[in-house]
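Okay, here's the structure, questions in a sec.
A protein chain is absent from this complex, but the other protein chains hold their places.
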């Protein structure tokens, strides 16, 4: 998709990393979210979903995105069933970000799907997609780095910063985040 | 206190974790702080204290809370004498948070007194109170995790994330934060 390619420009010299079409699309998106969604109370998830879909996001009808979430470009976002993106979360999806069903992204979490090539004197932007599986939990203020895959049911603790892939059922903590133990889900729900 | 109980609902299915009364109280609180306090200049600490007290907080007359502080529910907050809560601090007190006399919570610090049970398929909310003693310093952007007690005069360095209790006079740094040395207070004030 041409909108998503980082053009061969020079960010260090003030050149834009994205095409004019991409930048105009993002201005329109920013204005639309500010005017139509940013002030809406929490329960209006379905209304906010319509706006996201209008700008190209794939969002399951049961997914919930809070009004204070920052999204770089909806066209680069896919959210599964019952997925929740909490207040103040930052979806910096210059590269694509996909989040699976029943996964919770808590308040203030930061998903960053791009980086710069530190070997390149021109400091070229590099797009590195993030994929998060089902029933995962990215806790408050946690950071998911460029190119990271978080597999099903893994947990990233509050404030953790993850730069490698997370295994199924892994619980990660710290900066850099490391695997601290396995998540053992109870066989039965604790309520009836 | 019934307002503070997490009801047995299913956050993953979109159910609320708190009662309707709790949610209405928080809407009223959010509006009151926005209209009456959020724009006030720093010196108006006593005015902001009155608003906090009206919503159930226990705040010593000499305690100071900045206008840009975020508080989840004042009824869950207690602040001692000469305590300071700096700009942009987040008091996420779903569980109770108590802060002792002469303690400084610096700008951007985040106190988080709740979590989710990662073993529970229903992902139940868990309230875990935070207690911070006297003459402590939680430095800029530091994070204090659920259930943590910080004992008197302990220091949590900037950006540190603390998930265990802090001993008296301990200086903690890093994520996860670890004890790096003992705080040695000079016997005499440096000014007269």
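Every chain is named by a letter (A and B) in the order it is written, and numbering of its residues begins at 1.
Heads up, the rule we're going with is that a residue touches a chain if its C-beta (ideal position, glycine included) is under 8 Å from a C-beta of that chain, and two chains touch if they have at least 3 such contacts.
Small disclaimer: the values here were computed from a predicted structure and weren't measured.
The chain that is not drawn here is touched, among residues B:36, B:126 or B:140, by B:140.
Although one chain is not displayed, chain A still touches it through residues 8, 10-14, 92, 110, 112, 115-124, 143, 145, 161, 163, 174-176. Residues of chain B in touch with the missing chain: 45, 62, 64, 82, 84, 102, 104, 107-108, 137, 139-141, 155, 157-161, 171, 173-175, 183-186, 188-191.
The working rule: only the chains that are shown with their structure count from here on.
The centroid of the Cα atoms in chain A and the matching centroid in chain B are 27 Å apart.
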